[in-house]
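The complex appears here minus one protein chain, its other protein chains still in place.
This part shows subunit A:
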Amino acid sequence: MTKQKISKTYEEINARIKAGEAVVVTAEEMVGIVREKGAEQAAREVDVVTTGTFAPMCSSGMFFNFGQMVPTIKASRVWVNKVPAYAGLAAVDAYIGATEPCEDDPLNKIYPGEFRYGGGHVIEDLLRGKKVLLEAKAYGTDCYAGRKMKKEVCLDDLSFALLCNPRNGYQNYNCAVNLSDRAVYTYMGMLKPHCRNANYCSAGELSPLLNDPLYKTIGIGTRIFLGGGIGYVTWHGTQHNPAVPRTPGGVPRKAAGTLMVQGDLKQMSPDWLRGVSILGYGNSLAVGLGIPIPILNAEMATFTGVSDKDIYTQIVDYGHDYTNGIVRSYGEVSYAQLKSGSIIVNGKEVQTAPLSSVVKAREIACMLKEWIASGRFLLNHPAETLPDGSE
C-alpha cells in the first residue's frame, strides 16, 4: 500500500506559521534533509525553505518624493549629493538609480576609474540617517513658479521612499574569464589577461530562483526579505528569460529568470543595502534579498534540495566576446567546482573568486527562517506566477 502523496496549501502552511508550529529550514539545510530522507518525506516534515543572496545588483534604485516649497516647483532636473536623479515624473517625484555616478566623478578618464560615490551610496547614506544635499532645477510654470531648490534632507524628511529594483535576484549568472592579453575591469571584477582568474556571482544553492527553478511559487505578490525589511516581488525582472537550456531537474545552465522587487525603504537597513564601487566599471548597490519557498509537495522539496554540485553555469570571455555580443561558452562548471577555489578552463587550472557573499546570503536565509518560525512573517500566494516560457 502506498502512502498518499503529500500536498499542502499556502493557507495550511500559514496556519502552522501562526500557531508557531511551522518547520522552517534554510536552502543549505534542505540539501541534506532531501538527500537523507527523500523528497516525499522531506515535504512531509518541512513547511518552508528560506533562501538568500547578497551581491551587487545594478538594476536597483529608489523612487522618492522630496516635498514642496514656496513658490512651488516642478523639478525637471534633480541631484542628490551631486548624483543626478531622474525627474521626468511629477513635480517633486524622482528616481535615483544605483549605477548613476556622482556628476563630477572623473569616470574612466583616469583608468581604471574608482567610482567612489554613486546612487547606491546615496541610498546607503539615507539609511544611515545621514543628511544628503538635494538640488533641483525647473523651468517654471504658472502653477509651479519655483526655478531652484536646494536643501538638506534625511530619510525621515522624505514623505515617500520606495526601493524599486527592476532586475534583481538573477537566476544563475556567468562565470567570467578574460582570454585577451590585457587586464580588463568589468562588472564581474578585475580579470587578469590570459585567463589567470575566474569570477562568479551567485549564491548557488542558497539563491532564491535556483530553489524554485520553474517559478512554481515565486510570483507577483510574493512577500520577501528585501534590504533588511519586508518587500514584494512585483513583476518579472527586465531580461527575464526562462527559455534557456536546463538540467533534467529544471535548473537553468546559464542566466535565466529575474525579479522586479520593491519595498518601503524606510524600514530597510544599511546592513543589507550597500553602495558599491566597482573598479573601472562604475557604481552599484549590493542588495540583500531572501525569498521563502513553501514546500507544497514533493516536487518543491526536490527543487529546494538542489545542491551546488547540481547547479551549472557557463564560462564566458569578458576580454573580447562579451563586449562584442558574441555568445560563446568556454565550458560548463558547477558551483561546487567554483566554490572549491579553482576550475579547469581550456585544460588549465584557474583560480576562482566569488563576488556574491555566501556568508551574508546564509545570514539572510537564517533571519528569514527566524521571522517565519516566530510567526512574524506569513507567505503570500502569488497573484500570478512568473512567465515560465510556455505559451
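By definition in this document, a contact is a pair of C-beta atoms (placed from the backbone, for glycine too) under 8 Å apart; a residue touches a chain by one contact, two chains touch by 3 or more; residues count from 1.
Everything that follows uses one rule, which is that contacts and distances are computed from a predicted model.
Chain not shown in the complex: UniProt lists it as "Ferredoxin", one of "Amino acid ABC transporter ATP-binding protein", "Ferredoxin", "Bilirubin oxidase" or "tRNA N6-adenosine threonylcarbamoyltransferase". Looking at A:M62, A:V276 or A:L379, the residue that reaches the missing chain in the full complex is A:V276.
Considering the whole complex, the residue from A:A27, A:A55, A:A365 or A:L379 that touches the absent chain is A:A55. Looking at A:G61, A:G97, A:G146 or A:G189, the residue that reaches the missing chain in the full complex is A:G189. Remark: the residues of subunit A touching the chain excluded from display are 54-56, 112, 114, 116, 189-190, 197, 199, 274-279, 284, 286, 339-341, 351-360.
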